Every structure is written in C-alpha cells, then in structure tokens.
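Removed from the display is one protein chain of the complex; every other protein chain stays in position.
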C-alpha cells in the first residue's frame, strides 16, 4: 500500500521500518527531520509537512500525546483535511477516549476513514514486528489496512466498530500495568524490611503465581532498585494513569486504584524522578518504609 | 517417614493423600473426625486427639487461621508439648508473622524443630502433588523433611532459616493476588460501561500483557460475573489482606493498596457476599459504576 | 460605582441586589433573561448581551464553571475585549487556577484589570451581605473595588497580588469541606451500625471538638439522611474536587484525600444522586456498611 507515517520516536521508527520491509510505499514525517531521514536509505520518502504524508491510501500516527495528535489532526492543513476522501487515518498512539471520538467525528465529516489501533509492546517488540495491535473501526476499513498490521504485529485483536473502544482497552491495559508496578513496589518494600532477600522474593513470585513477563521485568528492576535508563518514563506513566482517570470521569466509573497510583506518581515527580522508568514508582514504597535500600 | 497431619480441609486432605501415596506412615487428625476416616482405607491411622498425631518424626498443620493453629499448638496438650524432642512441626497454613515467630520460640524452648512451609496452589494442585512450597527454617530440618515436600509439591523454594520469612512471602503473594482481582474488577467495570465486550477484553489482556493463569481464571469469573461456587472464599480473602496489614503494622511498611482493598472486602461482606469467591470483590466495581451487569 | 454583573444564579442575584442597595449603578446580564428582569424594579439595567454589561468601571462574573466563564471572557465580543482600558473584571465564581491565570494574562494584554475574588457562603449569606470574600490582584485594583466587596461581604481577605492565588484558597477550602462530609459520612456509618443514636452522636461531636457551623449543618443532614433539596449539588461537589485535583496536577502536590473523595462522588453520581446535596456523599458509607438507614 501507499501510505504515510507520522511520528518516528522509538516505537514509530521501528514500525515504519517493518512496513517498508514488507514492501509498502512509505512517506514519513517527523518534527525532528533527521529521524525521518534515517529511513531514507531503507526506501522511505521524507515528507516536508504532515500534509505531505497524507497523499496515500492511509496515514498512520504514532505520537506522544493528545496534544500533539490534536495539533496535527485538526486545522486547515491537518490530517483530516489533507487526506483524500476514502483514505484512512490509523491512530496507533495512546490517546484519550475523548480525542478518539473527536477524530472519528471529524473524519466521518470529511468522508475519510478512521481506525484506532493502539499497541502493546516495547520498542524491541516493534523492531521485531511482534507488537500486539488492538484495533477498532469499520470492518471494511480494518480489512483494508490488515496488511499493514501484519507487517507490524504478531497479532491483531478487533474490539468492534467504534474506534474509541480500542483506546479504552489500551488505557485499561496500561492502568493494570501501573497497578502491577505499585503492587510489586509494596510487596518488595514489605519483603525487604522483613528481611526477605529481594532476588528470592522475585524468584518465588514469578516462579509460582506470576509467571508473566511483566512481573519478571518490572520485578527485576524493583528488586535491584535500578530505574534508569527508562524503558517507559515515569512521566508517561502518569500521563497514562490520567487517561484512565479521564475515562473514569467520562463514563462515571470509579477507579480507586488509579486514583491512588496517580498521587504516588505525582509524589515521585515531585521527588525528581520523572525521567526514571515508571517501575521507579516502587521507590516511593521504600521511602515510605524508611528503608533506602532493601 | 512416620508423621502426623492435622487439618484435613480440601487442601489438607489432598496433601495427606499424597504423603500416604509416597509411602510415608501418616497419622491424621481432624476436628470433624469423618474427614480423617475418609483416609483410613488409603492407609492412614486416625488419631483421637491432636497430641496423638504428634508421636512421629514430624507433624504437619494445615489449618484455617491463626486462632485454630494457636489453640492446637500451645497449652498442656498442644503440639509443642506433645512432640518428642528432635521432632519437627511443619506449619503449612497461611498464618501471621507474629504467630510464626511465637511458634518458633515455643518449639525452640521445647527442643523441637519448627519449619514454616506455606503453599501456593488450589486444591486441584494439591491433589496432583503440584503445589509450590515456600519453606523457611534451619537447613538441617529442611533437608530432613525434604521428602515430605517432594511428595506434596512440584517445587520447594527456600527463603532462609527464619521460619516467619516464609510466611511473609506467602502473605505478600496473597496480597498481590488480591490487587490483581481489584485491578481486574476496575478494568472490567470501565471496559463494560464503555461498551467493550468483556470476553474480548479478557482475551486481549490475557493474550498480550497478562498471559498468567491467575489473570485467566479470575478474569474469566469476573467477565462472566460468576462468583459461586467459591474456589477461595471472599471472607478468607479479607482474612489474608488483614494478615498483610498486620505485617505492615509489625514492620512499619505502609501498604496503601492493601488498605484500599481491605475496605472493599468489608463493603462486600456487608453486602452479603462472604461466601462468594474472592474474585467477587470485583462486583463492587460494577455496583459503584451503577451497572448491574456489563 | 458604575458596574456590570454577569451571572444571576442564586448567589449572583443576591449579590447584585446588595450592590444595588448600596447605591451602585448596576447593569445585569443573565443567559435566561427573566432572572435579570427580576432586578429591574430594584433599579438594575438589563443588558442585552454580556458585552453590554462591560461598559462601566468594573464587571463582576459569578458563573457556573470554567466552561461558561471562558465562553464569555474570551473571543471577539468577550469581556476582555468589551471592557474599556482601565476597567476591571472581578471573577467571583469558583474557577480553576489555570483559567484564572489565562484571564489575568488576557486582561493584562488588553490593559484591563483582573481581580479574582471567590467567596465562601451560601445563598442566605449572600442575601444578607455576609459573604466572606477571598481576593487577590493588584493592590490598587483591590482598593478601587473595595466598596463593592463591602456591599456584598462581611469581610474581605487579601491573598496577594497574583489573582489565581485567591482561586487556590477557594479550591482548598472546598476540598476541605468535602473531606468534612466524607469524614462525617464514615463516622455516622460506624456509629450507626454500632448502635449509637445519630442525634446523640451529632450532639456530642458538635458540642465538643467540632463546634463549627459546617459540622452542624452537614452533620444534621447526614444524621437525618435527608439530602434533598440540595443547598449545593453533589455534581458541583464533584466539579470542585476535580478543581482541587487539577491544581494538584498543576503544582505536582499529591492530594490522596481528594482522590479518594473523587471516586466516591463518581460512585454517587452513578447511583443517580447528582441532584442531591453534596452531603449525600455520606450515603455511600451507609450503602457500603450494608445499612439502608441508621
């Protein structure tokens, strides 16, 4: 397919690479142009503006947050206006339910398609084309862009035809990851102050009831109290918990765990930890237990 | 080995069976005698009193809670007094750190051994001899009772030589399971009210970031809002969260998640759900979201 | 003074009346015009548009929320543009810190003055000219509008020269009121289920350690479980707690009590209580205690 790709951060660049490798014609755009040029040798065309990346059958956005997506999507030279009728915008970043709905309305009004397709997976999974893709939108659109998903992911889950539901699922997933981190933080603080060797605790928890990679990776960082370099920044963790709370407001569903964790992320920010990995949330539990180290 | 086994609930009876099957000589005691007699045909000797189950090289207790263990362990005809010097008491139930320490002291004073060896696993795992055993105590004792653990479990994790540390690990594990349940409850309430089909949400969560059995089994009960019959009663869930809070008090380690969940268990009790499975904690999230059903 | 007054709800109408009674020349505007016309016989001039209420030396806004204030303040025919240079906008409603800052900037750019002066007090206090006014802004402006505050309030507290600080104080005050309500709710639920007669509990609490009117008035509503008609709607209570959380985000100050209360307001909304008095938050505590009534 002939497509555009906007947003070439660690995730986006890896995803665009897989699309090129799969034989698609890809025009890339990134605010910092050098990130786009890095893909030229692999066959990408570099767009001079976001609008220039919207000339094909589809455009994918993989951007930092609501603000950036909104700035690029709406307005005179925005994505919604630049796409040809019949083309489709695939939003793959983690955005709010409200923005996803607004995008769906805007695209509908301009006779362009809109698909929400956020992903689960770290940059290494993106590089391997092993992302999990959670997609929602009109079935015909989902079928049309299926080959793109196949190039980037190991599996695509379809949530339904209302795009924002895919965003709900992504937000729910990240909220649950944050609770895993907080839970591990409290667990290791208690275990640590009680004299249980953290490596032993980690081995037991992940060797018995929690044999999932997230428990192993976050648990390992917490057991070692090693939160840098960040795989996913603490400040982004807070952003995602806020998305959960926004959805909580919108649908009027209390989320006491998310609220609790929000405040702990804020306390972590105020302690100067915004650049840490979000598993560094666990440090607050050792602070509060009065133990600097296990 | 020639041993006693006290406490033949769903877990205890299955564990005793595996010991008999492995060739050990087992004298069993249970308050409701018929539960003990059910094991006679398999080769167990039925004891008339707890003291009668303490004549061998070791006695295992697998009882409901601190109160029951304390009632049987201390006093004139208690386990500590009835065991011969050199014999060992293996406490396999989920008890408090404080009681475990008191047991260790009492046994030390009477020159009998004490090992804490709580387990992870449901009755079905006990029946299959597939429990995970978390053991702590003097190394020579652990080695001596190793064959018993091999008969009951698939793997034994050694935490150290201070018995109560094994209890800390068990308590931490159950606390983390409770947070998984609360997290799933909030997740499905938000997803449900947002219109995401619960089966789809479950499939995505467990097919991507949470591919662990606990997420599948609890998630499935929550997705179906089917909390009876109970695998592990809600009232026992509250008991275990209280053990975590007791440890939190003892070691002065705040556990905000445990506190939050405690109150939600209590609200569930007050709504008449004490006999539900503890995953029924999730019902409170749908109550609070104003949705009777997803 | 020759002033305008925009927003004639229960509070605003009573405040405008006191201004007229004090001899000021008042041009009033309200979206529902009839509310404005009710003041004509007392001497008010009815404005046909918000801009028409901005011809004098000052204009006061007393509006529902951020959205309404922003809609009237900004834009081509907004307050900022309609005021003559040298005139002053006095924002007396409960608005966010962010909006207050934006208003200050906008007015500064148009050489008009801006004062934030939110109030503490119910409609009955407004009718009696007994409001407490919390004001912030340039000292010369505060002096100039002093006579207006004297007409409406019993006392004016000056917070400083940065208008948004007055909003911080108002938001903090309302947050604390919400915690009083939640605290009373839990107190009466515990007392009630323990068999303490609610009237007795109320008498003791307010007769000993809490002899303040807010404890008496909210405590009385809670003791009687009578939450209608609303003095201040539960949905507005949630709005104000969200303002506190917005400030918490902005300044990176965790507010765990506000977070806890937010979720309980949302649960109350989902139970169909948005029109109740905000003291009706307490009903959730009796729900969670499994007691319909004390």
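Miscellaneous remarks
In order of appearance the chains are A, B and C, and numbering begins at 1 in each one.
Criterion: contacts are C-beta pairs under 8 Å (C-beta built on N, C-alpha and C of every residue); 3 or more make two chains touch, one makes a residue touch a chain.
Predicted model only: the values in this text are computed from it and were never measured.
Touch with the chain that is not drawn comes from one residue among C:9, C:43 or C:256, which is C:256. Screening C:23, C:147 or C:207 for touch with the missing chain picks out C:207.
Which of C:187, C:221, C:238 or C:266 touches the hidden chain is settled by the complete complex: it is C:187. Those residues of subunit A that touch the chain absent from the view are 263, 266-267, 269-272, 288-291.
Interface with the hidden chain, as seen from subunit C, comprises residues 97, 120, 132, 134, 155, 157, 159-160, 162, 164-165, 168-169, 172-173, 175-177, 179-180, 182-184, 186-187, 189-191, 193-197, 200-201, 203-205, 207-215, 244, 247-248, 251-258, 260, 264, 285, 288-290. By the touch definition given at the top, subunit B reaches the unshown chain through residues 242, 248-249, 252-256, 259-260, 262-264, 266-267, 269-270.
Definition applied: only the chains that are shown with their structure count from here on.
Note on chain placement: the centre of subunit B and the centre of subunit C lie 52 Å apart, centres being C-alpha means. For the pair subunit A and subunit C, the distance between mean C-alpha positions equals 39 Å.
Residue positions of subunit C with contacts to 2 or more other chains are 263, 266-267, 269-270.
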